[in-house]
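Here's the structure we're looking at; comments come further down.
With one protein chain withheld, the remaining protein chains of the complex are depicted in position.
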Amino acid sequence: MDTHFIKNNNISLDLAVEAREIVRGQTGQEIPGCIMEKETYNNATVTIVRVVEKYAEEIMGKPQGNYITIDAPSIRDNSKQAHQDIAEILAKQLSALFNLPEHANVLVVGLGNWNATPDALGPKVVGMTLVTRHMYNYAPEEIRGGMRSVSALSPGVLGLTGIETAEIIKGVVERVKPELVIAVDALASRSVERIGTTIQLADTGIAPGSGVGNKRTGLNKETLGVPVIAIGVPTVVPAAIIAGETLDRLVEQVKDKPELQGIYQNMNSETFQPIVNAILQPYTSGQLMVTPKEIDSLIETTARVIAGGISLALHPAISVEEYSQYLH
Amino acid sequence: MDTHFIKNNNISLDLAVEAREIVRGQTGQEIPGCIMEKETYNNATVTIVRVVEKYAEEIMGKPQGNYITIDAPSIRDNSKQAHQDIAEILAKQLSALFNLPEHANVLVVGLGNWNATPDALGPKVVGMTLVTRHMYNYAPEEIRGGMRSVSALSPGVLGLTGIETAEIIKGVVERVKPELVIAVDALASRSVERIGTTIQLADTGIAPGSGVGNKRTGLNKETLGVPVIAIGVPTVVPAAIIAGETLDRLVEQVKDKPELQGIYQNMNSETFQPIVNAILQPYTSGQLMVTPKEIDSLIETTARVIAGGISLALHPAISVEEYSQYLH
Amino acid sequence: MDTHFIKNNNISLDLAVEAREIVRGQTGQEIPGCIMEKETYNNATVTIVRVVEKYAEEIMGKPQGNYITIDAPSIRDNSKQAHQDIAEILAKQLSALFNLPEHANVLVVGLGNWNATPDALGPKVVGMTLVTRHMYNYAPEEIRGGMRSVSALSPGVLGLTGIETAEIIKGVVERVKPELVIAVDALASRSVERIGTTIQLADTGIAPGSGVGNKRTGLNKETLGVPVIAIGVPTVVPAAIIAGETLDRLVEQVKDKPELQGIYQNMNSETFQPIVNAILQPYTSGQLMVTPKEIDSLIETTARVIAGGISLALHPAISVEEYSQYLH
Partner (left out) sequence: MDTHFIKNNNISLDLAVEAREIVRGQTGQEIPGCIMEKETYNNATVTIVRVVEKYAEEIMGKPQGNYITIDAPSIRDNSKQAHQDIAEILAKQLSALFNLPEHANVLVVGLGNWNATPDALGPKVVGMTLVTRHMYNYAPEEIRGGMRSVSALSPGVLGLTGIETAEIIKGVVERVKPELVIAVDALASRSVERIGTTIQLADTGIAPGSGVGNKRTGLNKETLGVPVIAIGVPTVVPAAIIAGETLDRLVEQVKDKPELQGIYQNMNSETFQPIVNAILQPYTSGQLMVTPKEIDSLIETTARVIAGGISLALHPAISVEEYSQYLH
């Protein structure tokens, strides 16, 4: 598939696997400075993109680090077994990204706006997280052995608080002094297929301006002083991308007709952007989102899977089976 | 603007003004058997489409009757005055559609799924409606003079109840025996500009298969035995329409280039539909919606305006100013 | 324990086991015309009170019929196993109350106000009920074999709709024509211990004026034309009962002191009622409720258990384990 529109409009993509597709689409070959791995599981495929060389950062539009994508279309199925499988894969991948001491202190942060369904994933996961920090020091050693000290916070968004989300988190990190921050966020994808079914883990934290609500400041080791693992799930596709990709596909279909050569060469963002703008007005490019009708229940399920995966990774003493006993 | 895609794909439009645009776009002239009027107000434009002749029904895809469209972009402004103005215009238009006796009994029905934000308009309006039926017979004559007996119900959707919405409403209508049913519903539009800012009133009731949730059975005088006025507001644009209209606009732009004549003639739904399907898969045409990020607050505001307009029309003794005293 | 206050103030109790306690407390012996049975299970005790003779109705303040009380304090524990056990006991008791044909059509009704946490049990159960009626006739025989046609409705309360709840249900029953109605409601108890942990089943339906919100009309075979099984859970204790029982207990403690004989004899409702009224003013007796701080999560858990029990009873093909797969 051609990717004229996304490239020419400098749309930055939240998912590393999608950034890679775009770059590879352009060059037709593997990206230098990047390593790609694939693992196949029951109910999920895992793709790991490692941006290993500094010079690959600019090509990919992503900082050096590890990006793990779990593609799990069976999240959409109403199967408890599938959901447990995916939570376990998430726990395994999450554990592989950090090497936490036994009694480590972890802060889970839920980014996004709880009032807007497609942006509410982070706060929902926080609401389902098994929080232990306030009881941890009173618990007997045999319990603490298989658990970690976990706290959780949904800082809200700038429009609700008047405070940059990153400022709130910095303030709390300075007090709680966690060894690791796990930040959960709703993402934008270029593909409706990934909505609610793809989970991305990144040990580079949250990039500035990413996510459904275009969070402004980045959250990473540099800004917070502790490592940040980001867990994101696409919940929307920007409407501009739907419109742009439609144009790309039309052009793709007709481009091998010799009589169109001239026109095709002119079909760049100068032609496309006014069309897309006209369709979306009076909204600007980032304000309109494509989302499935059932987004409420998709987010509910995905949040359960993510909260389950986080708990399994942080509290190894708790089995998947037992886990749901801790959730109301 | 061309409307190739909507015409060729037999997409039925919830708004009569949009249906009219499509038909006029084809023929280039006013539609026989229809009358169109326009009124201009502070903060709103009102367009009335009257399908007066039986033969116009098929052309318009709408049954004989009156369709009033209030276009009020200032609903998006955070201005109390604008909202009161629009509620008053709605009340005036609503009153013009029926001739209710002084002590009439009216049932307000809120269609749609309260769990899915863009489909929740109807239930929200019901929650804000000033319900009086249970106190009406106990109230002294001087109070009842300027009020009517109003009841309100949100029947839910088929997936939540297992019962056709129309069946629930019929059962309740047989018990409550209202002289009029007002049915409020979230609609799909072809234009993002109309989301949350256009209000349509129709004295033909609710057409089968219309609305965001594709309600299956129609609600009208024939099915319920009493007149039904429908109040609808677009809250989404189907993603397929965004994709389709993008294609239409591209073709429009290049169609006067002579070297493209041949290609343009082949650019019909056979070319377009596979492209749109590919973009939207694995979802089918009706499952993906384009909606603004701020849809939650847009629906909140619109619901207040509609509930206000209904109360003003049904309870003439209550001024706009006082009205908000009755709402919690 | 003495029960001066409840008796002298003619407080009607929603739970038959509590009505029986009061009557027995008075007479000191088993109630004529009633049969009492007890069953003990893992995680629950079941008490069955059968009002078998007509003349016992007035003594008990309950119509002839079977009242099953499941006392399950372990609902408060965060144990999935306990919750499954209790759902299975509920399913067994529910199945014993009716003899439904294989393909029977059942309507589940959730009484109460979804806006008021302690009165929201019924609507919550409806939201968790596995609804099948709309798909039942399309399902292949091998699936329908172990399932029944279930529909579900939360009619709201009089203050929200302006329509008597019983009227809405009658209208829907006439349309849906179920063989059985199961009505779920939040109850008032005299004991805080029972809040969220006692489940009462009654094949006599819902008594007029019972429940947290004092639903006005009864729901039973006479009013609806089909059998009604009521499932109720206490979520509050009226504050007047707390005050009254406190007085009863004080009097109890001092009543064997000879010097108090005279005073004790005067300590009847004429002494008590003004004290209770003064404490509760400006509220009237039924408006103030005692409820635990954690009522939100207690109701959440109890609703899951009840929805699970209903589904097990109505859909025998679905195991407890599988059941949660059908719930989001």
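Per-chain residue numbering starts at 1, and chain names A, B and C are given in the order in which the chains are listed.
Note that a residue touches a chain if its C-beta (ideal position, glycine included) is under 8 Å from a C-beta of that chain, and two chains touch if they have at least 3 such contacts.
Here the structure is a predicted model, which means the values were calculated and not measured.
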Residue of A:V52, A:I163, A:A278 or A:A317 touching the missing chain in the full complex: A:I163
Touching residue (missing chain; options C:E18, C:D85 or C:E245): C:E245
Hidden partner chain, touching residue among A:L97, A:A120, A:L153 or A:V181: A:L153
Chain C residues that touch the omitted chain in the full complex: 73, 115-119, 192-193, 212-213, 239, 242-243, 245-247, 249-250, 253-254, 257, 259-260, 262-263, 271, 275-276, 278-283, 286-297
Chain A residues that touch the omitted chain in the full complex: 127, 131-134, 149-154, 156, 158-164, 167-168, 170-176
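The rule we apply is simple: only the chains that are shown with their structure count from here on.
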In chain C, residues with contacts to at least two other chains: none
